[in-house]
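The structure is given below, and queries will be raised subsequently.
Excluded from the complex is one protein chain; the other protein chains are retained at their positions.
As written, the chains take the letters A and B, and residue 1 is the first residue of each chain.
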Amino acid sequence: MTSESKVKIALAVNGEPTEIAFAPHKTLLEVLREDLGLTGTKHGCELGECGTCTVLLDGTPVLSCLVLGLACAGRTVRTVEGMAQGGKLHPLQDTFADLGAAQCGYCTPAFLLAAEALLAANPKPTREEIKDALAGNLCRCTGYIKIYEAVELAAARMRGEKAEPTTESLYGR
Amino acid sequence: MLRLPFFTYLEPKSLADALRMKADAGPDAMFVAGGTDLYPNMKRRHQEPKTVISLMGIPELRRVESTTLGACLTLSELTARPPDRLTAAVSTAARLVSTPLLRNMGTLGGNLCLDTRCNYYNQTYEWRKSIDFCMKKDGHICWVAPSSPRCWAVSSSDVAPVMVAIGAEYRLLGPQGERVVPAGRFYHNDGINYLTKQPDEILVDVRIPKPNGWDAVYHKLRRRGSFDFPVLGVAVWIQWNRKTVADARIVLGGVASYPQEVPEAGTALRGGALSDESIAAAAEEAYRPSKPMDNTDFDLSWRKQMTRVYVSRALQQLRDRRTTPGLDV
Partner (left out) sequence: MADKRRVIGKALRKVDAAAKVTGATKFADDLAFPRMLFCKLLRSTQPHARIVSIDTSAAAKLDGVQAVLVGQDLPIPFGILPVSQDEHALCIDKARFIGDPVAAVAALTEEAATAATDLIRVDYEPLKSIASAEEAVEHPEPRIHDYGDRGNFHKLIDLEFGDANAGIAEGDMVREDLFFFEGSTHLPMEQHAAVAMWSPDQKLTLWTSTQTPHYVHRALAKVLELPAARIRVIATPNGGGFGGKSDPFNHEIAVAKLAMITGRPVKITLTREEVFYCHRGRHPTLMWVRTGVKKDGAITGMHFRSLLDGGAYGSYGVASTYYTGALQTVTYHIPCYHFQGARAFTNKAPCGPKRGHGTPQPRFALEVHIDKIAEQLGIDPAELRLKTLVPANSLTANYLRVGSMGLGKCIAKVVEGSGWKQKFRKLPRGRGVGLACSSYISGAGLPIYWNNMPHSGVQLKCDRGGGVTVFCGSTEIGQGSDSILAYIVAEVLGIDPFDIAVVTGDTDLTPVDLGSYSSRVTLMSGNAALQAAERARQILAVHAAKKLEIPVDRLSFAERRVYDAKDPKRGMSFAEAVQSAEAAEGTIGTVGSYTPPMSAGKYRGAGVGPSPAYSYSACVAAVDVDPETGIVRVPTIWIAHDVGRSINSAAVIGQVEGSIYMGLGEALMEEMAYRGNRNVVHKIPSLLEYKSPTTLEMCDVITYLVEDPDPNGPFGAKEVGQGPLLPVMPAVANAVYDAVGVRIDEVPITPEKVLKALRKKQKGEPGRHGPESFPDIPWPEPMRVPTPWEGGDGKAVSPGRPAITAERPH
């Protein structure tokens, strides 16, 4: 009962076709972290209760701790490792870094991906829409505020606007 | 890391395949849709299928027609539909389920078949061992009501009370063929046998009644604005006849092992306008039989008191909507 034969599937991870063999009861979270070595995807409960394991499955943010690895055959998965391109940070990564939206950084990959999916669907979200879209991700460090600001700033930049952080967010009042 | 136990995973491409696989695998097999209920339960070892049959690859289950909703539509897909009166309450309820991430995975069918919940049950195996388990899984008594012969685990679906209230019909397919069950008869008030559905039956789709002057709303009570299951759900359906209530149904979620209809509350509304008095009377009727047990978040006497408040508020919303111009059914 301690081992069972592995199964092999093909999927696309961060744009790369990938073949991977793993024990069939493994979740996508475990496959990514343990079989593909992509440890950027984190976990805080493995029960769907925190959002820390968020990845994009065919572009939709899902909880990788509740997706069976086997169910991902032929699908595309995007993790935080796929966000920076050619050594250049994604605009969301840039603003998260600049504003301190990542404190311990443990929840950050999940927030980044959830935010990326939001901006893909809604390039100019209001603060309320951001709160709604991120309501499935817990962060114990930031109080979310720097995260909202980072998403707003990145959104503006991704729309091609020249946007800078507000002085209040960086220096207080 | 909490992990799934070992099991066999199957992905049928048709309903017939699914039924055959279930028949082959026998009682140790379960269907899964989004897995957001089943997989956590398997990780905590309160559901232990040896074979898991995914319904997500069956195109028939993902169909939407005007008043028919396929069981495997995700909750996000339900709420993304353009809002219409017909499904407004359904999509309100769906939008209030857990989190956006979970709604991208969880399905309508899974929501309607959701396992009942209890603070003594939705715990890991190790935790349950320290209370020597309970009747619902691995044990003998009910810790919520130790002298009770039955389990009081709570119906915690947000969408189910709405389906019962509006009188939706569920289409089931099993080895014996197809049958259509009114939502109200799909559920049992028993924490262990909470569905009238046979384990080998598949919920195919749900039919919403045709528009003929009815309206419905759903109100949910919980600690936080996301993640949390309802500790009280109030679904109210009204059949209007001009300004008077021709018929009404009030269904409570989160207070019993099934979505609990309170017929007296409906009766209190019938035949009159939605006046402050009739609203208060209906709220009082709904309050009386509402009997939450001490097995969810919040203390039970407060939850019971909230029935009155939430039923009133739901009815007020229906009244406001009725009197808001341009929003006629």
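Throughout what follows, a residue touches a chain if its C-beta (ideal position, glycine included) is under 8 Å from a C-beta of that chain, and two chains touch if they have at least 3 such contacts.
Please read all numbers here as calculations on a predicted model, not as lab measurements.
Between the chain not shown and the residues B:E77, B:D115, B:D228 or B:E285, the one that touches is B:D228. The hidden chain makes contact, of the residues A:V31, A:L70 or A:M83, with A:M83.
The residue from A:I9, A:L56, A:L134 or A:M158 that touches the chain not shown here is A:L134.
Listed by residue number, the positions of chain B touching the unshown chain are 1-3, 6, 119, 122-124, 126-127, 129-131, 143, 223-228, 297-299, 301-302, 305-306, 309. Think of the hidden chain as still there; on chain A it touches residues 1-3, 33-34, 37-47, 49-50, 52, 79-81, 83-84, 89, 92-94, 96-100, 102-109, 112, 130-132, 134-146, 148, 165, 168-173.
Simple rule for what comes next: only the chains that are shown with their structure count from here on.
Centre to centre, using the average C-alpha position, chain A and chain B are separated by 30 Å. Touching chain A in their complex are the following residues of chain B: 1-9, 11, 34-36, 39-40, 43-44, 54, 56, 76, 98-102, 104-105, 225-227.
Those residues of chain A whose C-beta lies close enough to touch chain B in the complex are 1, 4, 23-27, 30, 43, 45-49, 51, 54, 60-63, 66-68, 70-71, 114, 132-133, 135-137.
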